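Questions regarding the structure given below will be posed in turn.
Complex shown without one protein chain; remaining protein chains in place.
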Amino acid sequence: MTNFFEGIAPIRYEGPQTGNEFAFRHYNPDEVVLGKTLKEHLRFAIAYWHSFAWEGGDPFGGQTFQRPWFGEGMDLARHKADVAFEMFTILGAPYFCFHDADMRPEGDSFTENTRNLQEMTEYLGQKMEQTGTKLLWGTANLFSHRRYMAGAATNPDPDVFAFAAATVKTCIDATHQLGGENYVLWGGREGYETLLNTDMGRERQQAGRFLQMAVEYARKIGFEGTILIEPKPQEPTKHQYDFDVATVYGFLKDFGLEKEVKVNIEQGHAILAGHSFEHELALARELGIFGSIDMNRNDYQSGWDTDQFPNNVPETALAYYEVLRAGGFTTGGTNFDAKLRRQSLDAQDLILGHVGGMDVCAAGFKAAAAMLEDGKLEAARAERYAGWDSPEAKAMLEGGLDGIAAQVVEQGLNPQPRSGRQERLENLVNRYV
Amino acid sequence: MTNFFEGIAPIRYEGPQTGNEFAFRHYNPDEVVLGKTLKEHLRFAIAYWHSFAWEGGDPFGGQTFQRPWFGEGMDLARHKADVAFEMFTILGAPYFCFHDADMRPEGDSFTENTRNLQEMTEYLGQKMEQTGTKLLWGTANLFSHRRYMAGAATNPDPDVFAFAAATVKTCIDATHQLGGENYVLWGGREGYETLLNTDMGRERQQAGRFLQMAVEYARKIGFEGTILIEPKPQEPTKHQYDFDVATVYGFLKDFGLEKEVKVNIEQGHAILAGHSFEHELALARELGIFGSIDMNRNDYQSGWDTDQFPNNVPETALAYYEVLRAGGFTTGGTNFDAKLRRQSLDAQDLILGHVGGMDVCAAGFKAAAAMLEDGKLEAARAERYAGWDSPEAKAMLEGGLDGIAAQVVEQGLNPQPRSGRQERLENLVNRYV
Amino acid sequence: MTNFFEGIAPIRYEGPQTGNEFAFRHYNPDEVVLGKTLKEHLRFAIAYWHSFAWEGGDPFGGQTFQRPWFGEGMDLARHKADVAFEMFTILGAPYFCFHDADMRPEGDSFTENTRNLQEMTEYLGQKMEQTGTKLLWGTANLFSHRRYMAGAATNPDPDVFAFAAATVKTCIDATHQLGGENYVLWGGREGYETLLNTDMGRERQQAGRFLQMAVEYARKIGFEGTILIEPKPQEPTKHQYDFDVATVYGFLKDFGLEKEVKVNIEQGHAILAGHSFEHELALARELGIFGSIDMNRNDYQSGWDTDQFPNNVPETALAYYEVLRAGGFTTGGTNFDAKLRRQSLDAQDLILGHVGGMDVCAAGFKAAAAMLEDGKLEAARAERYAGWDSPEAKAMLEGGLDGIAAQVVEQGLNPQPRSGRQERLENLVNRYV
Partner (left out) sequence: MTNFFEGIAPIRYEGPQTGNEFAFRHYNPDEVVLGKTLKEHLRFAIAYWHSFAWEGGDPFGGQTFQRPWFGEGMDLARHKADVAFEMFTILGAPYFCFHDADMRPEGDSFTENTRNLQEMTEYLGQKMEQTGTKLLWGTANLFSHRRYMAGAATNPDPDVFAFAAATVKTCIDATHQLGGENYVLWGGREGYETLLNTDMGRERQQAGRFLQMAVEYARKIGFEGTILIEPKPQEPTKHQYDFDVATVYGFLKDFGLEKEVKVNIEQGHAILAGHSFEHELALARELGIFGSIDMNRNDYQSGWDTDQFPNNVPETALAYYEVLRAGGFTTGGTNFDAKLRRQSLDAQDLILGHVGGMDVCAAGFKAAAAMLEDGKLEAARAERYAGWDSPEAKAMLEGGLDGIAAQVVEQGLNPQPRSGRQERLENLVNRYV
């Protein structure tokens, strides 16, 4: 046991009225809703990077956190893992997620990186066994090192493509070894700073082939988890290719991967793309590519990725409502891609940020489940489109414009609009949240 | 002859030094660049709606323009057409574009709308013959009338779908009759105000089928022009389905239309979607769906569609550079989807807005052509990706992650980044603009 | 009695569990919180314009609402008033607000406008007496008519200034006559479309003098209400002079009006200026110019003024928390500057939009009051700044940089940062909302 979280006992559910800030008020892991426990529904995961690797820097200032595990070498990497698993246990989080670079020291070569990754994979495997924490997904950090400054898969230099491809191989291996339920690709540098030096067509082909290779390799070694792409419109690059769910869908279609690859949708990335979180979730569901979520919140008025913990139950409820309409998570889950504000220096803050986030998610989820069970919202939706269920309407879709035009003339059709009832439905939602 | 533009002679090219504000300084229609005249390259079109139908209102104020053709009835519609064609002639614009609702009076029924449309189509046909002005594209206004408030193709009421489909039939007919080179669909109401009352999956299917029908009908009657979709992310609706080029591409793929339908890209819509104009143009080119452009400018700092005349040559040059890289326009052209500011009350303003816009486009186009001819930018781009032309790089794309990883280890690959030279390329561009 | 709201009984408080959508779930007007009833605290007002004058148009479509009172003439204006006061009564709203143009027909001259205004003022006075509804504030519409297209007070034409000034006189008269508790100025056209034709210095002087005149006149006739400016950054104009609270403050200081004039802060305008609503409220409080609020919500991702009904209790709670920290409203109140979505066609929607908004405000207010009463948030804030209460800290502020530098050296001062505890405080807030 490290002493980093000294004095903080495992977080328990105490109900809405508790005055204890180190308790859950809404997240009771064993509470059964819609036939499953909240733990099974929400599938919370903790992100290794924000909580254990990020040092608190921003574009105008350096490190604010002072963690005993910061620094180089395998010993510190193991110490970091010790603390991480202590936090997973304190929070009762069933899952975690990692990038290779979060959990292994950076080496001087691919070979050294691989060795470090393998050693740490062994170590994490032991911790997982000891604690029961599972791996939601693994991923490769193909954006922080300067070699990737102009892209990984989409780099103008084929050697960088090769380095990235080799690295993804090792990360799929590690994810598979640890029983990861998904493997994620986020293309933080797959985009451009300026069109002037960019061959977008070529880069798109590279990215498509790279993704195909990742899928082929994963299947070849028997990895049965889901392969996920995480859309983001920009930042760090001026434009990122995996802009949003709709863009990723067209890309997958082009490379024949729409049945193989799904999306990991992040609230903050949705916002930066000009969409609501629930829009992206609903669209992914309709396109058949909904996979998992990165839960956080972006300040609507900051034009960069703020990765804050969620704290607005009404918004979270709308997101989980779309998740539930998609049938809930299968291999996916709720990963907190959220970081403390850089002024939140204390170990307690790290715990409380997650406690608050988990509670907000649980409260939102329960509201969403109640809305779905009550069925009023879905009944109103169905009623609005009821006209399309008639045989005439269906027949119309089989015909052509000229036939329809003839019918419009013949019937003297002059359709009158009906109220969309938005405020009424918003009031209805407010009954649950 | 009406007397609306009294005293304004046809605009002639007088060169950059002229002090005459009613002359072109850059647009010499007969100037030959890259083997064609500027007139043939730019294919300018005037939009009927902004110049002749819009009354100057905004969300906080009503009509500011007082035009003698405002009002109801066929006589005024003909008067409007007279003035419009006088303006086309004064400007020497080879093309124009229209919505049905711009040029025919609104009737009380589909039948009356159709009759009005047919009469005005006849009248416009005569004007076209007299003046030599051609039709770049026609389209149906499926967004202004209250019946479309909840969508046209995507309406929850199949009767509205029918009314819209019938209307599109008549507009394709009119466009075909007038020899239009393209037919455009802009889905101003194909989207939603709130997800709460929306069945996005259903609406997407409706929209897909609607588009297929439009293509089928156009081909059936022998229309050989291009069918174009015009992307826009939002406004008037909170979310529009044809968000941007990438979104439209995925949609077309889904409905098997990616060879049949192309995009009409508007600068202002690109901006509202968080993209640069040149990004959307380049992406459409790479996806094989580049069609035509709606030229205007959006104030980067107003969150709504400002539809101003273009006035920044360096920006226009970057746009035409991507058009030229796509091989230039075929059936497409440069449509001014631009309107006067509502304080620009005078007939002179209407002419001068277009004169300025045409000049900015011509200057930008000539700069783009010179950049392309000189080849320095393309040489730099090619050099940056030269590594990918090697047989080894190509072979790598045929292989798998494990083979690549073995090679990285064996070769001790450690790629070093090379400068992206953005500032240098920006300086290079500034030599031409 | 008109029959517009036929079948809708006055809205009563039935508590959170009611299934009746035509009842309040949170707004119990007689509930006492912090020593006053909710009715006295919240001081709800209904806006005449959105509910009774707006026809449902947007930049791409016309009228969607079909109200029996739409049209010209005094009879329809009276009918509109009848319906309006019926709605005030159904909702139990103690106040309303109006622009002259909302409630009187537009005349052909200032004289006719004035006569119409006077007649309608009489009529409204009677309705107020009959129903007990009071006037929160009146204002002049100096932005819709084309004469104001280039500004009212800031118009380049002094005749427009004169017309606007005369109009404000009549509106102050009407407000005074009706016992209005405030008079508001919103400068929708006081700004510019382009700097190229604008003399910003001159326009600022005009605006300052105009405001002084309004204050002078109001005092001269014995109006004791508060004069309020309503900031907004843009829309309709590209730039509006009363950009935000901080900007208005500098303007008031310049014209010696910071003791005479306060601000009416609108949620949606705050958002468009890049601020949170609570920021603007807190800043106004600290500057001593907090007056009243226009309650609504702006879609964070639409770049225009969406004027929706509030529906997020956690956000509303933060706003009322700042109102309470300012001591609550004195002459101000909660005016719903919110409009139905244009698809919400029915009379029921009009009622339900307000019922939902009032409930959300009441729930937010009660949460804010509980937070303030509990005192935990204020205790944490006070503790964070406690160091400044020491005599040494206070003395430091009396000194100079050189003295401080000497002390820093002498004491070897090396201050260590302390956690800002943001997540903890956010969790705390979530206990109340």
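In this document, chain identifiers A, B and C correspond to the written order of the chains, with residue numbering beginning at 1 in each.
Here is the rule we use: a residue touches a chain if its C-beta (ideal position, glycine included) is under 8 Å from a C-beta of that chain, and two chains touch if they have at least 3 such contacts.
Computed from a prediction, not measured in an experiment: that's the story for all the values here.
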Of C:F70, C:Y217 or C:Y300, the one touching the omitted chain in the full complex: C:Y217
Candidate in contact with the missing chain, chosen from C:K127, C:H176, C:H239 or C:R431: C:H239
Residue among C:K39, C:R78 or C:K169 that touches the chain left out of view: C:K169
Residue of A:R285, A:R342, A:K366 or A:R381 touching the missing chain in the full complex: A:R342
Missing-chain contacts mapped onto subunit B: 21, 25, 64, 271, 274-276, 300-301, 309, 311-315, 340-341, 343-346, 348-349, 352-353, 355-356, 359-360, 417-424, 426-431, 433
Residue ranges of subunit C at the interface with the undisplayed chain: 109-111, 114, 146-147, 149-150, 156-163, 165-166, 168-170, 172, 193-202, 204, 206, 209, 213-214, 216-217, 220, 233-234, 239, 243-244, 246-247, 249-251, 253-254, 273-276, 278-279, 282-283, 285-287, 318, 322, 377, 380-381, 384-385, 387-388, 390, 392-393, 396-397, 399-402, 404-405, 407-409, 412-418, 420-422, 425-426, 429
Where the unshown chain meets subunit A, residue by residue: 56, 58-64, 143-146, 148-150, 188-189, 193-194, 234-236, 238, 272, 299, 301-305, 341-343
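Note that in this section only the chains that are shown with their structure count from here on.
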Inter-chain centre distance, subunit B versus subunit C - centres from mean C-alpha coordinates, in Å: 40
Between subunit B and subunit A, distance of the C-alpha-averaged centres to the nearest whole Å: 36
Shared-contact residues (touching 2 or more other chains) in subunit A: 274-276, 417-418, 420-422, 426, 429
